[in-house]
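Rather than the whole complex, this shows some of its chains in their spots.
Which chain is which? They are A and B, in the order written, and residues in each are numbered from 1.
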Amino acid sequence: MSPEITGYVMEKLFAHGALDVFLTPIFMKKGRAATKITVLCHADYRDRLIEMLLTETTTFGVRLSSATRVKLRRDFIQIETQWGPIQAKRGYLNGTLIKTVPEYEDCKRVAEENNVPIRDVYVETLRAITPLTTQNHSAHR
Amino acid sequence: MSPEITGYVMEKLFAHGALDVFLTPIFMKKGRAATKITVLCHADYRDRLIEMLLTETTTFGVRLSSATRVKLRRDFIQIETQWGPIQAKRGYLNGTLIKTVPEYEDCKRVAEENNVPIRDVYVETLRAITPLTTQNHSAHR
């Protein structure tokens, strides 16, 4: 598969139900530098995504294995920053808030609109959150 | 395991029944840049290939997990090109021809014998195929 296609296939897999898709550089026989595509999906989407991999890429085979996923319970909040509201995703482990992560797309938009470094947008968004996640966190340990 | 050995072990695993072997660059504890060897095989070959990994490399352990494989039904055709016949592998999904891929070894031989770029050999071989794979493919969608 040519590199041009990896990005396209990744996008298309997401658009058709993949929970996650990532690429790993690998080395195959006869000196071939290649790319392994890993797709995570619910069983309902499996056949559709296998067909997509077989149709869109040059591969003649797809390997399947089952896995389970442990996820943080999550919700979203609006954080008020000097540039307006930015959404952040919060993760809870056994009912305790353990992380708050600003949404990339919001940070990107704000960084572009205000001509500031995206890193600063992240940091300022984290700074604007109260109360502290660590205080909550410590309280439950 | 020294890098010199990775190529050798890969070849030997294929020669003793591996369906596929590939190398992934990984980073281990204490700053070690290493290489993970992944081997795919039928259950019948498992013990033999595990022994080979344990014997040929410096590892003290091999991790096993089961996977299934979805494969395209495949056959081979001769394609007539300006440089003579080249074999190509064809893949069928649910009875429909969805891809025709020129065989690397044939393209390599032709490229060397005729002093032409291997990329041109691929393209010309694809061009020489009729009827179009996409026509078949569209017809079944």
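Here is the rule we go by: a residue touches a chain if its C-beta (ideal position, glycine included) is under 8 Å from a C-beta of that chain, and two chains touch if they have at least 3 such contacts.
None of these values were measured; they are calculated from a predicted model.
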Task: Homomeric assembly size (copies in this file), of which only 2 appear in place - done: 6
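Here is the rule we use: only the chains that are shown with their structure count from here on.
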- [ ] Provide the C-alpha centroid distance between chain A and chain B, rounded to the nearest whole angstrom.
- [x] 30
TODO: Report the residues of chain B in contact with chain A in the complex, numbered from low to high.
DONE: 10-11, 14, 21-25, 38, 40, 65-72, 74, 89, 91, 93, 98-99, 101, 104, 137
Task: chain B contact footprint on chain A (complex, rising order) - done: 24-30, 34, 36, 50-51, 54-55, 58, 60-65
